[in-house]
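The complex appears here minus one protein chain, its other protein chains still in place.
By letter and in written order, the chains are A and B; residue numbering begins at 1 in each of them.
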Amino acid sequence: MNISVADVEKVARLARLELSEEEKSLYAGQMAAILGYVEKLKELNTDGILPTSHAVPMENAFREDAVSPSIGIEKALANAPDRVESFYRVPKVIE
Amino acid sequence: MRFQPVIGLEVHVQLKTASKIFCGCSTAFGSEPNSQTCPVCLGLPGALPVLNKQVVEFAIQAGLATNCSITPRSVFARKNYFYPDLPKGYQISQFEDPICQHGWLDIQVEGQESKRIGITRIHMEEDAGKLVHGDVSGLEEGSGVDLNRACTPLLEVVSEPDLRSSDEAVSYLKQLHQIVTWLGICDGNMEEGSFRCDANVSVMPVGSETLGTRAEIKNVNSFKFVKQAIEYEIRRQIELIEDGATVVQETRLFDPTSGTTRSMRSKEEAHDYRYFPDPDLVPLVIDDAWVQRTRDELPELPEQRMQRFMTEWDLSAYDAEVLTASRSLAEYFEACVALHVNAKAVSNWMMGEITRALNDSGTSIDCCPVTPRLLVELLKLIEGGTISGKIAKTVFEAMWQSGKEPATIVQEQGLVQVSDSGAIEAIIDEILTREAGQVAEFRSGKDKLFGFFVGQVMKASKGKANPAVVNELLLSKLKG
Partner (left out) sequence: MEATKAMLARIEAVEPQIGSFITVTHGQALADAEAADRRIASGEMTFLTGIPLAIKDIFLTEGIRTTCGSRMLDNFIPPYSATSWEKLHSHGAVLLGKLNQDEFAMGSSNESSAFGVCRNPWDRTCIPGGSSGGSAAAVAARQATATLGTDTGGSIRQPASHCGCVGLKPTYGRVSRYGVIAYASSLDQVGPLTRDVTDSAIMLGALAGHDPKDSTSVATPVPDYCAALTGTVKGLRIGLPKEYFIAGLDPDVQKTMDAAIETYRRLDAEFVDISLPHTDYAVATYYLIATAEASSNLARYDGVRFGHRAEDAAGLLDMYTRSRSQGFGAEVKRRIMLGTYALSSGYYDAYYVKAQKVRTLIMQDFMRAFGDVDVILTPVAPTPAFKIGEKSDDPLQMYLSDIFTIPVNLAGTCAMSVPAGFSAAGLPIGLQLIGKPFDEETILRAAHAFEQATEWHTRKAVI
């Protein structure tokens, strides 16, 4: 398994991570080792095997359509790194 | 070269539930920013979604009403991308197994044959929040995030690329809009974004089998804009090709003020949504009994009801279509005819006076002050000869204003029709004496003057004289 620095950069962009040059080459090596190890799954024939999302069989968990109280603006914004009035504020989004 | 446009629509239908799709916060529109939020819709650490059952009910209804099959086991998936209006960094949606699949709608464009448009899928998902730019003090330097709308339930209805013109697109869209509002699962308010449309548009040379490169046009939020946006985009793409350029696959934003579309260049990065089944939610299993129960409870749909109005009440196709434009209108009509009056008369009144009065006052039929029972009372007064059709309009006005019984109004204002031939004869005699000159002219062959005499008599009786009696007596006196 070969993971290039370019691969690492592409994944980092998707994950919104900024890596130093050192980290890039470190992760490239480590990811290659881990993904190389993971290759062993290919030994197994899984044709016709259904994938498992939940180990315990479960289905149909619902709530009724009833309004419950919200937590309120102050609690909602209490941890906000930046706010204006009752908005969270982020750097300008250009569409 | 001539070109054939190919259009597919993706419609987002906001569902009319009281609470959000995965939490109990209210879905009410227009509240103070972030006042309708909780750990779940804020995407706080540790919070988990629980599916609102009503959303599933609504989705099944929408699926059945658009001839879809209901997927026995469907799952929710995470669509991963970063955006400040998306609190969790992923949107809970459906990907591989949407709740409804393989449906269709038959559309009718004026002057063309009816055409079947495929519906690829309908899936459930959560809406994102809203970003506010500039118009709040303190936001000159940044954007504001309001998460009240986050986690509001949506259906995304995806059509096949079966549409071939902007008119077909609008017709399809109008029909879908009518169905979801008819079912009562969406308020249909396009201005508030309850019914939003993205259009995928491409063009190919006529006769070609290969689809052209498509552009996705976002933000087309009225029927008029859909028409404009698609027509602009078709022209733009044809011009590009004719100039020897190529169409780029991209997302374009419709600008309602200029009527044009422009590229959303900020989204330069290719998307990789990394869909995978959401482990926080369990599979949704809908058995046949559930589907059947929903089918049994489904209201009669506009198309079926229109057909029934035509056969059962002998209405013209046009009348039936107008009366089934909305479910409330159709129900008003049926409430009237259930009280045993002439269906044609009800239809005429609804399409005439009632529509006019509703439009003038900006009222919806649900809030019409003249209830079906009152309208029927009025029609009975006409049929029974108590008042004339002309007087009835006066009475209707009074009913609209006061909400009073028509009989009371007739009584109070002394509007009872005069059918007593003695009284009418007296008026006629007076008129004929007064207008001796005209009488002579009539008798010498100027038949057209008959209308003049009728008018004079009606005027003298303040409109209350029974027109049939007036006609009969006048004729015999003039001829005699």
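The rule we apply is simple: a contact is a pair of C-beta atoms (placed from the backbone, for glycine too) under 8 Å apart; a residue touches a chain by one contact, two chains touch by 3 or more.
The structure presented is a predicted model; accordingly, all values stated were derived computationally and were not measured.
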item	value
Residue touching the undisplayed chain, where the options are B:Ala28, B:Leu48, B:Ala338 or B:Ala440	B:Leu48
Identified contact with the non-displayed chain, of B:Ile7, B:Val282 or B:Leu358	B:Val282
Touching residues on subunit A - with respect to the absent chain	7-8, 11-12, 14-19, 23, 27, 30-31, 33-35, 37-38, 40-42, 44, 46, 49-56, 58, 61, 63, 71, 75-76, 78-82, 88, 90-93
Touch residues of subunit B, complete complex, unshown partner	39, 42-51, 78, 80, 82, 84, 87-90, 145, 147, 272, 274-276, 279-282
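Here, only the chains that are shown with their structure count from here on.
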item	value
Computed distance of Cα centres, subunit B from subunit A, in Å	41
Residue ranges of subunit B in contact with subunit A within the complex	17-19, 23-26, 32-39, 42, 50-56, 73, 75, 82, 84, 131-133, 136-139, 141-147, 253, 264, 266, 269, 272, 274, 277, 279, 281-285
Touching residues on subunit A, where the partner in the complex is subunit B	13-14, 16, 53-54, 58-73, 76-77, 82, 84-95
